[in-house]
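Of the protein chains in this complex, one is absent; all others appear in place.
On to subunit A.
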Amino acid sequence: MSTDFAETDSSSSSPDGFVERQSATLFAPPSPLVLESGETLGPITVAYQTYGTLSPRKDNVIYICHALTGDAHVAGRHNEKERKPGWWNGFIGPGKAIDTNRYFVVCSNILGGCQGTTGPSSENPQTGKPYGPDFPFITIRDIVNVHNALLDHLGIENVLAVVGGSLGGMQVLEWVVNRPERVGAAIVLASGPKLNAQGIAFNAVGRRAIYSDPLFQDGWYYGEEEKPHFGLALARMVAHITYLSEQSIELKFGRKLQNGDEFGFDLKSETEFQIESYLHYQGNRFVERFDANSYLTLTRAMDYFDLGEAYGSIADAFSRVQSRFLVISYDTDWLYPTPQSKEIVRALVDAKRHVTFKELKSAYGHDAFLIDQELPKLGSLVSPFLARTYSDRQ
């Protein structure tokens, strides 16, 4: 199944400079993916995008693991009509912190997602209909196993680094422990070895919002005229609050009113304050691009992840890794607060591994690693870290 990627297509950038979404079919019969739950799944389609040029020695690969609702479109534009570039465009590209003049960047949509990779909204080959709630339970390990299968498919043996924030950081942690021989360096941003109970609580509220949407119909809503947008939007609103900080909400919105300077004294008005209007907007925009069943699937994968539990202890888990680590947290992040990153750092020092840690100051909370103004600070650490890792491996 492996193809020599360097010969077939070393860069997905089209001649006009636009990036193309590509896809690969993996785990075709007779070798389906055996999931952590014991179930099997296959074939699996994986959507991915690549940037830059794979070096002749194939030693310059950086794999980006996206967060909960991200996708493979990490940087660049698909065409000139596309209004917004990829989600980490400020960070990845020629001359940027992850310099695509030097490195070959791969980002794939994750298993269970809904943006090109097999997930609940994909067609179940056995029924010819979407999987819906029949989609098997998946874990972070299953997601990472698919990343590794994609690398095999691309004919890439080892990666220089895997990079991810939030749920993406959890994928990075699972990856270096599960496939230590493949990874030169791990960059873990605003993440942790497990989601704390508060995070699980917020996920639970989001899931309850989806379940209680009358249009959800136990997950069998595909093909219906109207999708369950209300619950999913509400789930996003709740989650979005956890991505911000008290400081950033205060700075951006304060108690400013949406319409005029005076209260409307109208209980039916759901957007009296600007912050309300903003959350509604975020919720509504989210339902246009995301699938409710995917949201349920991926938040559960997030809840289940517990590196220490899975491997005895976090230090035990790290005793098998060979990669060097860069761990970064943000001081206003309350979804994955700094002590969680420090837990990773302590365990790595305990396991006598190479780890660099810094807490960055930011007003933006958990989302800071995605905010353009915050990227120079992040880049000033990531860029020399990658450069040194690359030169040490020559």
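Here, a contact is a pair of C-beta atoms (placed from the backbone, for glycine too) under 8 Å apart; a residue touches a chain by one contact, two chains touch by 3 or more; residues count from 1.
The definition used in the following text is that contacts and distances are computed from a predicted model.
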item	value
Missing subunit (named according to UniProt) among the choices "Lactate utilization protein", "Glycine cleavage system H protein", "Cadmium-translocating P-type ATPase" or "Methionine biosynthesis protein MetW"	"Methionine biosynthesis protein MetW"
Residue in contact with the excluded chain [from A:R21, A:H78, A:R208 or A:K358]	A:K358
Chain not shown, touching residues in subunit A	315, 324, 326, 342, 345-346, 349-350, 352, 354-359, 380-381, 384-385, 387-389, 392
